[in-house]
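Missing here is one protein chain; the remaining ones are kept as they sit in the complex.
Chains: A and B, in written order; residue numbering restarts at 1 for each.
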Amino acid sequence: MEIQTPLVIFTLLLCLANGLMGFQGLMMVQRKGDNRFHLITLIVTAVVLVVGGLAVFTHLQHWERIFNGFGQINSGITHELILIVVMVVALVVAFVMAWRGREDGVVPSKAVGVAFIIIAVIGGFVTAHSYDMYARPAWNNLFLYLYYYASELILGAAGVWVLTAVLKQGDDVNALFGKLTLVMAVLYTVITVAAMFAISTIEPATIEGITFYTYDPTHPAVDPAADLAAAWSGASAGLFWGGAVVVGGIVPIVVAAVAAFRAKLAANPALPVVALVAALIGNTCYRIVLYVVGIASYVYFF
Amino acid sequence: MLDRSLSRRSFFKVAAASAGAIALADGASQAILHEDAFADETADDEIKVIHSTCRGCGKMECGNLITVKNGRVIHLEGDHRAVASRGNLCVKGRSATQALYHPDRIRYPLIRTTPKGEDPKWKRVSHDEAIQYMADGFNAVIEKYGQHSIKCLHGTGRITTYATEAYPTYLIQTANTGSPAGILCKGPRLSSAAMICFPGAHWCNLIDGQKVNFQWGTNQEVSNYDNSCRVTVDEHVRAETTIQVGPRMQNLGKEADIWIDLRPGTDDAVALGLLHQAVFNDNCNIDMTFVKKWTNAPFLYCEDIEPSGWTWSKWGDPEGKQEMGSYPLNIRTRILKESDIVEGGDVRKMAVWDTKSNSIKFFDTHTCLWDGQTEYQYPDLDKDCVEYKGGILATDPGLPVDIDPALEGSFKVTLKDGKEHTVEPVWEMFKRHLEPWTPEHTSEITGVDPQKFIDAAEAYCEEPGKGGIVFNLPLEHAGNSIQTTMLPLILSALMNNIDSPGGQRGCENMFFTMDTFFQYHIPWANSTLDPKEQAKVVGGDRFPLTPFFQMVGGAALYHDPISAAEAILYDDPYPIRAMIANSGQHFNSGNAWMNWQAFETLDFFGGWELWHSPTIELADVVMPAAHFLEVSVLRYTQGGEGAIGAQVQAVKRQGDASWDSADICCELSKAMGYEYWPTKNRPLPQWPDEWMKPWPTEKDMLNMSVLPMRRELPAKIGDTVIAPHLDIAVPAPDGNILRCDDWDEYVEQYQEHSQWNLKEISPFGYYYRFQWGHFRPRDAEDPTAPFVPGFNTPTGKFEILSTILESYHGPNTQWVEAPGSYNGIPGYREPVESPLSSPELYEEYPIIVTTGRRNPLYFHNEGRQQPWLRELTPCATFQIHPDTAAELGIEQGDWCWIETKRGRIRQVADLFYGIRPGTVECDHQWWYPELSAPKHGWDLSNVNVLVSMDHESQDPIIGTCNCRGYLAKIYKATPENSPFGNPCPCDDDGTEIIHTATDPRLKEWLPTYEYEVI
Partner (left out) sequence: MSRYAVITDLNRCVSCLNCVVACKEANEVPIGSFWIKILRVGPNPKTPTSTYPDVEMYYLPVSCQHCEDPACVHVCPTGASHKTENGSVQIDHDKCIGCQFCAMACPYGVRYLNEEQGVVEKCTRCYQKTNEGELPSCVIACGGSARFFGDLDAGYNDFRGRLDENGNNISLLDESYIKPFSDDDVHTLPDSGNGPSDRFILRNRTWR
């Protein structure tokens, strides 16, 4: 279906924010990172959320009615909105905690850290769930959820690694995140490849012999099988393999591998920045591709 | 008129503003859940619903209901009470507001300021100036080149009149009158049926229902021609058996029990194959009474005598009188006549062999009486008749004298030369003619499974009276128009379906309203051309029956456009230098490029139009035509459904829009210096003096159209007391008569009643009207003149052997022999470009092209600029079998070149299993209004670019061009082989055509109300 750019940006940044929170929570639980680190990370996460939120606003036609968005409690989007509210609350709580204790180098409490992790875990599910609809067979499966988690994890790991490196949180912390990034990048690569393979094997509902009147006669877009396989081997293969897999997965793997076992390198911000940027690009490509293969299950009204 | 320099965008802004205002004010249009959605309607709003008749197409006459709010049409709906259409209103009628309020409609008179062939850069002028300009232009040409140097062009009369059709004949006295569209649409059917029974017999009254629903080259569920979609589907579903003859699986034909999927152009072969079954298959039961009593099948024929005969004329049978309004034909036949047997015998008496007395008996074709018959026989109202669906249905009382004419055998007769000759009934010749058309042979020619002919014939011919055969355009388009359109009629006649319930009823107007001429030709009426001048019609040398066909009227009023183009281009046989057009197009008949190039060279071209169609962009002056919602006129169904009603003007005319009959033709005539018609060239004599108002106004014309219904008719014609049949006080079968004193009263009654079934209110509400004498004209000035049973043909019979065909296109004449015909019995002709007739050509051009399928959105070239219609089929498509497409490397949605020896066009491929591999169907009449003047992209996709102008390809009797069933080659359009490197057709500046529903240009065509007059 048509690629919804604002939504791509929104979910990308939401995943990034979720990932940042999750790994920041981990650090809180392990009592790692200094007060300044946590404050700045909280601010960064908040900014990411705000930018993502603005992206959503450009997608909405009636942004002024945004508060209607809590009208239907069962809707996946409502859940996302609630998630964001919860995230903001958690960020504020943690921020207040850290701000108040900045003189004393206070790190937000373990409880807050656990809360952050829980939010990140739930967040991955919620974000994926809002797109899980049987109208889109490419999205209506386990791989959607796996991907969102993988995305969160790679973006979060790489994101936090950038911050630990830039804010000089110490070699062992940087090395830890280098390793985490490596593991997440591998996970991400495996999952995205497996996902697109699975999607390409989905058997679409047959549309043989169905012709449409109200379309552009010169572009009959009906070939659901080809659309489903577009990323794996079709028209969007370049975007998928090149962008999502190589840039989004292989590059972070290489970068993280190099840094994971050389503490000195892990502390160099250049590496995590490359990893993060690559991951951002890769995840963007994947989401775009997810729209490409996101055809309707019954091609009646395209 | 707004300054032409105002850009399209400004119009759009204005339109959008008003459309927006409507949308907001009209709460119902928003899908908002408000209970008081209609709250915007205030007590000051004036809303009325007008019962009218639609004119969105060529005369189905669907009753409609027009909602007018504060002087603006806001909604159209079908009228469920309309007896002919049952509430039908197709998409063309529904979207009429998009034409009425279209931003690009021509609303003011325009004169061109550039040479023909360029963008005209029209200059707006006043109505009077335009009329004078036109008058001067035509006069100059006529003065220099003579009366026949001006020709006519029109399409289907979208502005509800055919004034142009008859007006030039009537007043200007040119033989080159009528509609070139007529020669190719309906004209051949009217003409061929006029030759053998009565014009328009192809039209069936489907509302009566049929036992066998027979769709032959027709798709009325889409075309509404001349049975509405509703009625067609209703009766198709109710029929016992359904048959479709056509090369494609059609919208309703998909349900047909038997699909005769013929090769395009072989309808005549199919008909002969079915006739063979009817005659030779024991399971087929022909109505022998009908054959013996009402056809010329029993007439004896002698092949070894000289053809002889008399001069016959259709109207009033004046015995050779060169009377205005009729065209004399020299009938020369080898049917055995009394004059062949004895010297001085009556040439009009034709011989049959009576098996009862074993002797020759005669039928007098002048009086239509058999030997020994002293008075005319009519069915007995009490004994023979029942009432059926509003009409009187009679069983045939049988032959009026005690004879049994032989259909078979051969007999020896001594003729006036003293020698013995062998004679045989026409039926024997007919059988011999049909013998070769076995299922296998027919299958070889048509490509259809042989069993289908047997099945179809056994279903249709199981017993007489199963219903008529509806056959339409395709039979006229493969170079054998006249003969092919006679054959299904003969099949129907053998089964006694001529004017039966659900049978071939023809057009009601011949017999009731008499105001045919007023309605369509107000008041230009009948041709009053001297037959000698009429014979000078262009193409008359090759098609000598043309002047006769012009007398048949309706769409049979035409001249051959190919001959006309030659006259324009080469002054052959004489110069045609001017043209008068009523929304006619250069691409509806003949070769489109030839016509375009010819029209470009005209000295003067004037016309009236709704749209800036390509052809009118060649004109010198154009007048704005009124839309049908702006015009009132009497309406009755052209086809067999038999209903009468009214089209009622719903809104005031925008700009200077005119109704051509009243506003244009009258004024043009005055400006050209003509006197009014009664002074010199009187039309049909029975019109009373009082009706001949000089230069009638529009109101006068409307009143004239309902004059026959007046309670008190004018009593005299000159000094003669009016003949009784003119006083339509002859009661209708059940006593009901439609009466009104003027147009307004008629409209009032119509609002109350909706359409009237003519069978109920007409004096001629009978079936089998040939039994009652309602198919033959009566002497208008003799009140005692009888109704003469039979048909208005030279023999007075339904002619299985057409004596007109025999006389003019038989073996012994100076004109081209009708191919395949057997002494006047219609036969088969292979299209000139086909695998069988031109195998070498077929090798290079291996695709058979048919065209003209109906799309519900478009009536021929109309509708391309109406958004609700254009968005549903934005560009020209062609249907091709997937296997053929695969062979050619073509996929769904590809632009492809379709090329014949004449030229090439591009259309989009639509893969379709329902057409034979190797055959394609290309959409017709495409042009692209969004492209620039003057061409508006007509040459990009228009299928008549492909049509041949060779004389050999035309039907030899009438001249219809061969516009279906010819050979082409098809290949994909690529950047390498396409202009601008773009497979998609473009304007001269590279702008693409609209080919998707989301093209923003479509929104520029939404209605504008800036010209409306409240």
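Keep this in mind: a contact is a pair of C-beta atoms (placed from the backbone, for glycine too) under 8 Å apart; a residue touches a chain by one contact, two chains touch by 3 or more.
Because the structure is predicted, anything quoted here is derived from the model rather than measured.
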{"item": "Hidden partner chain, touching residue among B:D208, B:E221 or B:E424", "value": "B:E221"}
{"item": "Residue of B:R94, B:K536 or B:R635 in touch with the missing chain, whole complex considered", "value": "B:R94"}
{"item": "Chain A residues that touch the omitted chain in the full complex", "value": "1, 4, 59-63, 65-66, 68-72, 74-78, 81, 130-131, 133-136, 205-206, 208-214, 294, 296-302"}
{"item": "Touching residues on chain B - with respect to the absent chain", "value": "23, 26, 28-33, 35, 37-38, 75, 77-78, 80-81, 83, 86-91, 94-95, 221-222, 229-230, 233-234, 237-238, 249, 251-252, 254-255, 259, 261, 856-857, 867-869, 871-872, 881, 912-917, 997-999, 1002-1003, 1006"}
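The definition used in the following text is that only the chains that are shown with their structure count from here on.
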{"item": "Residue ranges of chain B in contact with chain A within the complex", "value": "871-875, 877, 892-895, 908, 910, 913, 984, 995-998"}
{"item": "Complex interface listing, chain A residues touching chain B", "value": "209, 211, 213-220"}
